[in-house]
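Removed from the display is one protein chain of the complex; every other protein chain stays in position.
Which chain is which? They are A and B, in the order written, and residues in each are numbered from 1.
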Amino acid sequence: MESNSSQVRPTLEWPQKAWNLLAGVRSQSPLIQCITNFVSMDLMANTLLSAGASPAMLHCIEEIPDFTPHAHAVCINIGTLSPSWLPAMKAAAELCSKLGKPWVLDPVAAGASSFRLKACMELVEMKPTVIRGNGSEIVALSKASTGLTKGVDSILESTDAVEAAKLLAQASGAIVAVSGAVDIVTDGKQVIGARNGVAMLQKITATGCSVTALIAAFVAVDKSSALEAVVSALSIFGVAAELGMKMANGPASLRMHLIDSLHGLDEAAVLSHVNIGSLP
Amino acid sequence: MESNSSQVRPTLEWPQKAWNLLAGVRSQSPLIQCITNFVSMDLMANTLLSAGASPAMLHCIEEIPDFTPHAHAVCINIGTLSPSWLPAMKAAAELCSKLGKPWVLDPVAAGASSFRLKACMELVEMKPTVIRGNGSEIVALSKASTGLTKGVDSILESTDAVEAAKLLAQASGAIVAVSGAVDIVTDGKQVIGARNGVAMLQKITATGCSVTALIAAFVAVDKSSALEAVVSALSIFGVAAELGMKMANGPASLRMHLIDSLHGLDEAAVLSHVNIGSLP
Partner (left out) sequence: MESNSSQVRPTLEWPQKAWNLLAGVRSQSPLIQCITNFVSMDLMANTLLSAGASPAMLHCIEEIPDFTPHAHAVCINIGTLSPSWLPAMKAAAELCSKLGKPWVLDPVAAGASSFRLKACMELVEMKPTVIRGNGSEIVALSKASTGLTKGVDSILESTDAVEAAKLLAQASGAIVAVSGAVDIVTDGKQVIGARNGVAMLQKITATGCSVTALIAAFVAVDKSSALEAVVSALSIFGVAAELGMKMANGPASLRMHLIDSLHGLDEAAVLSHVNIGSLP
């Protein structure tokens, strides 16, 4: 598998790329506006802070014309969606597209209801830079179909969603990432696998939401390649989880050690742990 | 006290019952829809995940017809109530009743305002399977009266609320649980005491809300006896708190160790720690 990576980029480049982008987030401290669900706000803000970014949880449509132009990227997450929040999400997405500013969509439980799926499809049409979901969510978006999900948990492995991800990327123009035992990232042509992370992340709410916000921070500091930024953000979060797992006794201590590790990650740890390669 | 337990069920059965239900939650991973307050969403979702259930924090009325039929139980909590959230709570409750699906009500600070009390009374009329509150909340509901509370904290011990709990159970048809130094559970006739837990839980926000959600998960996997499911859920949460307390230095580390312990609980720990018995 690793031997195929050279088709995309030399294997050795990925860990250095990931480190360079984390260092960029730390030095530039990009301002990331998050319009996100109630469950994830705390962990998402702390994830961004621990990575060196500056989070702003602003969801109010009245503020978007003043505020969004100052953000370096926007993260839109539909977790606890209600009709009153959707116009602000669309206004922020539209402004980002107009200003050439990156924005990232997290289509939480996209297939859980027709209301939710419709909202997602409308947002996808507004040209997100990146879409990150689990297998069920990406398949639901790709097929524009409900019923492929169990609440917010995926019933599909990420690797079952590769074709759906490629189709969604081609149709939307977004980089599409599918979280799972291996995180899959595709621009519709090449498919990269990011193999860092631990299974227990699934037992902590909002870790998926938080890595989407981290993707926004990475995309904000690497506008030349959103694909590389997405892969790097997923890997860095996964490495922090692996290091955190060594000290954890369960999901709650993993959550704490994950954030501490993300804050403390140094170049040596990143270079020795990042595990990225292209997939066939 | 323990010798009286035989009136209800053999003392030895309770620990095994509690373990069997936890094992059932882990193996069945019931989907629990939570319409809950903003403060508790994070800890509630993590409590459900650490116990093996699948939480979904969906509060939007537009989604209830699509989503609620797939949930295995629903948890409704009025903590940060506002008028715009109440219709969704009622719609979910009504759908549960129609479909024979269990739902659990947490009447946070029921007596704190007439608006809140009225909302609670309307929900109680919609036939919750279980109502769990602290002493002040249960007395407020039972007497349909405000002024018996200090914010969200109880000014009554659970044991002061036994008669109110029995009356409320008889009037509503719900299993009624009262949290306190001893957790009280009644179906209006028998009264069971669950003696696990630690006092410091009161210094952690949303632990009461979270145990209500855990009750929903237990009720979802034991539809034959909601009473037993409620008692078991309270005990399991209490045992996790006791084990967590051994490693804690204060409320924040207890919160972490509690969740870790709930995730890691094994049969031996449950059988040796569960302390349940009927009350006179």
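Everything below uses one rule, namely that contacts are C-beta pairs under 8 Å (C-beta built on N, C-alpha and C of every residue); 3 or more make two chains touch, one makes a residue touch a chain.
The shown structure was predicted, so the numbers you read here are calculated from the model rather than taken from an experiment.
Participant: Which residue among B:43, B:57, B:123 or B:165 touches the omitted chain?
Facilitator: Selected residue, touching the omitted chain: B:43.
Participant: Please pick, from B:16, B:97, B:225 or B:253, the residue that touches the omitted chain in the full complex.
Facilitator: Answer from the full complex: B:253 touches the omitted chain.
Participant: Considering the whole complex rather than only what is displayed, give the residues of chain B touching the chain that is not shown.
Facilitator: Its contact residues with the unshown chain are 37-39, 42-43, 79-83, 109, 112-116, 146, 150-153, 202-206, 248-253, 255-256.
Participant: Please output the residues of chain A touching the missing chain, sorted low to high.
Facilitator: Its contact residues with the unshown chain are 31, 33, 38, 41-42, 45-46, 49-50, 54-60, 62-63, 66-67, 70-71, 255-264.
Just so we're on the same page, only the chains that are shown with their structure count from here on.
Participant: Nearest whole angstrom, what separates the Cα centre of chain A from the Cα centre of chain B?
Facilitator: Distance between chain centres: 34 Å.
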